[in-house]
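With one protein chain withheld, the remaining protein chains of the complex are depicted in position.
For subunit A:
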Amino acid sequence: MERPVILDCRGVWKLYGPHTRNFLEKHNGSPTDMALAEANIISAVRDASVKIRKGEIFVIMGLSGSGKSTLVRCLSRLVEPTAGEIRFEGSDLLAMSENELIHLRRKKMGMVFQHFALLPHLTVLQNAAFPLDVQGVDRRTREEKARQMIDIVGLTGREDYYPRQLSGGQQQRVGIARSLVADPDLWFLDEPFSALDPLIRREMQDEFLRLQSMLQKTIVFITHDFDEAIRLADRIAVMKGGRIEQTATPEELVLNPSTPYVEEFTRHVPRAKVMKLRSVMSPDVPDGVYAGELSGNRTVADTIHQIDAATHPFKVTGEEGEVIGTIDARTAIDVMIGRTGA
């Protein structure tokens, strides 16, 4: 069952340099690398199309300079795209007036930044309440909401601290609280954990998944870390040189990379980490003894200990809990050690 599309972005270009719009028209909307270089124009985003569906975690993955940050800024219209079309819940984002845009951002969008972007002169509480302050919400209401958010991100007791008194991980928790305080539908996270130590990063990823299971937002998540992308994503768009190379689920990306670049990236990813039970199971369900049921959406790596420890195979269930196949330890171990070619 397809979920409704919240953000629909088609053929978005972002060029930097002189007279970019004319330039693009002159080249019928798709200039070559040569033409770009000749005109002294830098292309940050080239012909990017993505559809982001309600409730999914959509990860945009790319190395630095791949245009992922620019793309997310186009999606939130922090940066004005040179060409293309972006629809938010059906209405044309690029045609919106300044006031409509402000309204949209106040009510429907939230964003978390790589370097936290907290206001140094405000306390944790005031930072978290800032979006409501800007909207003119009275102090008592906004501080109450901000306190709730601070509680959700686990910073209770530090409301009166200033950002400089907090660790990086704590600061980003404040950034998350701020981005969620106005209860947005669409949540942008621009490399939110890249500036953190590896251990803290892991912890924050878990925290993020916990929050998402609670809040069910539609999420656009930017990262340069492929492991992070695989851990968090429902779908991933891999970017290189301003272009989207491939958009797919983590599993598809690893199994069927559509370009050499994506393949290069996914080559060293352990299959078991991305392969779901539903894609490695056998579809027959012979009568017999089973050790239990496992959801088809869980990965092999996730369930291998359970499967291996049991003396009998497991039934695999679908979205509605119906049985769709079975898996035994042998198959699972094959995937783990890479014996199957699949």
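As a working rule, contacts are C-beta pairs under 8 Å (C-beta built on N, C-alpha and C of every residue); 3 or more make two chains touch, one makes a residue touch a chain; residues count from 1.
Please note the rule applied: contacts and distances are computed from a predicted model.
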In UniProt, the chain not displayed here, chosen among "Probable septum site-determining protein MinC", "ABC transporter permease subunit", "1,2-phenylacetyl-CoA epoxidase subunit B" or "Two-component system chemotaxis response regulator CheY", goes by "ABC transporter permease subunit"
Touch with the omitted chain, as defined above, among A:Pro31, A:Gly67, A:Gly84 or A:Pro131: A:Pro131
Checked against the full complex, the residue among A:Ala35, A:Ile102, A:Leu209 or A:Ile337 that touches the missing chain is A:Ile102
Which listed residue, A:Ser76, A:Gln205 or A:Thr266, touches the chain dropped from view? A:Ser76
Return the single residue from A:His115, A:Lys273 or A:Arg298 that touches the missing chain. A:His115
Note that subunit A touches the chain not displayed via residues 73, 76, 78, 102-107, 109-111, 113-122, 130-131, 133-135, 160, 162, 178-179, 182, 188
